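What follows is one structure encoded as structure tokens, with my remarks underneath.
Only one protein chain is missing; all other protein chains are in place.
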């Protein structure tokens, strides 16, 4: 693999939200709302975008739909911030197929998980990432989300792949803060080859104190400004302000705990979209086809939380 | 969904092996060996074939490769036995895409798992199967393999989908023999709408005694005749012969426990392919790209086990 | 360790139910009902008893209570059948303490799990069993119940301990029928040093066909005669009768699926005790202190199931 100068310099730090995928009521992609959402996120000060992640419901789309979603995000962004795109697939040959299509439409970097469905060893998982990196013309990131992938990427594996130039960064949604702290230390000791972003939007202050380069907060789709303020405070070493902002965000984040009896996907993305629609950031709260909708009670609770923070749309 | 008379009568019972996918040393599909393997399985008396399952390493192939594999199996089979094809994908829209391609080349029925990567409720999993069944022109089966899918299909869910005509059968690789027994009882009480096959090749006699309609034994790729004899003995109520055959097979099955330190996929399919190559049933023991190969010691042990049962190729 | 001639000849095979622990409404042990239950089980033809297992709610009792429970079972049994007692504790030093007390009051053999709460390797688990066996004057059995212990006893570990004379048998409640089949084969190959009992009461016919020496059915507390008939049919090779009996039992066993929304312990033992009380085998359906009781609807459903099989008490 040859990393070209241009790809090697794409960097993702600060606030890099995973862009939700607004849908029309019939389940098709609402590209107008998507473009509006991208404008909102960039306008709020986000320093990069993560297209086609879990918050973007990427697993529920065909490759053709994924490419169209990526295209809208790329065209709306128009180079103002870099975009990393999720290539969520079973194994490397399949990751490569979709990754190339995403790069083709202008995605700047690719993030992939360990293989899905298969039963692989760490050695095989390393081979998987090497194969992807060698086959695509963009920097590769690893996405560590064991609750979905059902395997955990270890510190040694990640640092080995960093030393080879295979990986450029990690999006950590592992929920393993001790492991992430060890990764931060190992990365620092190795000269910081990886950019390390946390996906845990409720503990960003703590993760930044620990040394994270940035955050991928799904909740920024609902309110991005807070994360930008939080990050800027942390960057200045003003930890009290960072914490205060985090605590305010966390009160808002309670929207996610309003639905009851639904699946993880229905609850998480469903609450985000309900809040986004209530704020007027997107037209409909429709979730991916096959995922259950929130009931009226949950939506009412979500609106009340937003209202108590002055975040309800005047529309 | 309208089930046409023709599709509704496709039945899978008896011995329905998941066809392994022989590879050339460069990792490309060895269609000649695949055709030879299909001939072997049909010649041994198998009553159906399962294309593109876990034993077939389907997760490691692109859709284009999957279609070519299916085509070879269909053309070689030439209608002698029915073929069910695995459509292993993240969610229903993606399952439907590949399932339609498989039906197009002549696959007679489709088997799909619950969604992968996503976090869904039983209600959403039911919706997933309904969407697939409604969109394809072939009977749908459910594949229950929690070790890979990380969710378990419950008895109530399966029987509900059976009552709706959504599901025609289940391939059970759940390792939950109590749950499978309850499913057998519920299915019998409902008039046997589902055909129920076990994937656990080491306990086929017991599962047939319990009422299973048949078996999907990966190990039949190594030696299919034993399973046919076992099934025929059980069908006659000759349980002592069935058990004796099962115990002989289980001694042979120890080939799977010879590799050490490798992943589940490397060990399982790797041992099968090493044994198949040693018997001359396929040309190379090559496993899917990215999966580690067995070492020489494991291969030697596998050959010794085959030899002790007179199953080593004279070639 | 010296195994005396007497202890070495204690054998458990056939139907060896785990004796439930009847309670008074105030949560104290109802020794009169316990004695009546023991009489029922022996009278029905059970060939041994398992005191202080999970069905016996042993975890919910103090050591003093455990000893009193064991004493009542021993005294009522009066040597008619052998009794194996559960010594369910965190680690070997604690297992030994209670095991010695149980042997003191006349329990014939001890069954222990791998350590609880601790994080041990297979090597350490083997040391654990060796320490227990060396310290007690009774044969030791292993109890494999991963759903409670959260570790699985492997075939190699068990056979190694059998070869050393440390273990005399295994009560398998692992739910891993493939692993149990491998254990049966390894045990047969080694000259049958272990007696292997299954705890899975819904698949006894299949496990006996596979070679199990017997069964530890919690459900025998509700109706023991069926298991005795099942075992006797299997012993004669009359597998059709065995299966028919199993299927009848399994219809009855649906009592366990009547409660909803309760814990595993509340559901399982609660349903057994409700059915036992409904049949008049014990006075009260009271479950251990701290465990939730069944609601009236569940009890009514349980009674209806019993009634449909002519098993409701005339009282």
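The first chain written gets the first letter, and so on, giving A, B and C; residue counts start at 1 in each chain.
Keep in mind that, in the parts below, a contact is a pair of C-beta atoms (placed from the backbone, for glycine too) under 8 Å apart; a residue touches a chain by one contact, two chains touch by 3 or more.
These figures come from a predicted structure and were not determined experimentally.
Colleague: May I ask you to name the displayed chains that the omitted chain touches in the full complex?
Modeller: Answer for the hidden chain's contacts among shown chains: A, C.
Colleague: Could you tell which one of C:41, C:74, C:88 or C:183 touches the chain left off the display?
Modeller: Of all options in C:41, C:74, C:88 or C:183, contact with the hidden chain holds for C:88.
Colleague: Which listed residue (C:13, C:155, C:178 or C:291) would be found touching the missing chain in the intact complex?
Modeller: Of all options in C:13, C:155, C:178 or C:291, contact with the hidden chain holds for C:291.
Colleague: Quick one: which of C:48, C:115 or C:199 touches the chain that's been left out?
Modeller: Considering the complete complex, C:115 is the one touching the chain left out.
Colleague: Which of C:29, C:59, C:155 or C:186 touches the chain that is not shown?
Modeller: Within the whole complex, the residue contacting the unshown chain is C:59.
Colleague: On chain C, what residues meet the omitted chain?
Modeller: 59-62, 65, 88-94, 97, 113, 115-121, 123-124, 127-128, 131, 147-150, 262-266, 268, 288-292
Colleague: Taking the full complex into account, what residues of chain A touch the chain not shown?
Modeller: That gives, for chain A, the contact residues 175-178, 181-182, 185, 200, 202-203, 205-207, 209-211, 237, 239-240, 243, 247, 250-251.
Heads up, the rule we're going with is that only the chains that are shown with their structure count from here on.
Colleague: May I ask you to sort the chain touch graph into line, ring, star, complete or other?
Modeller: Per interface graph, the chains form a line.
Colleague: Using C-alpha centres only, name the chain that sits farthest from chain C.
Modeller: Farthest from chain C by mean C-alpha position: A.
Colleague: I need the rotation angle between the copies chain A and chain C from a CA superposition, between 0 and 180°, in steps of 5.
Modeller: 180
Colleague: How many Å are there between the centre of chain A and the centre of chain B, using C-alpha atoms for each centre?
Modeller: Inter-chain centre distance comes to 36 Å.
Colleague: Between chain A and chain C, tell me the centre distance in angstrom, where each centre is the average of that chain's C-alpha atoms.
Modeller: A distance of 50 Å separates the two centres.
Colleague: Listing for chain A: what residues touch at least two other chains?
Modeller: Where chain A is concerned, no single residue meets two or more other chains.
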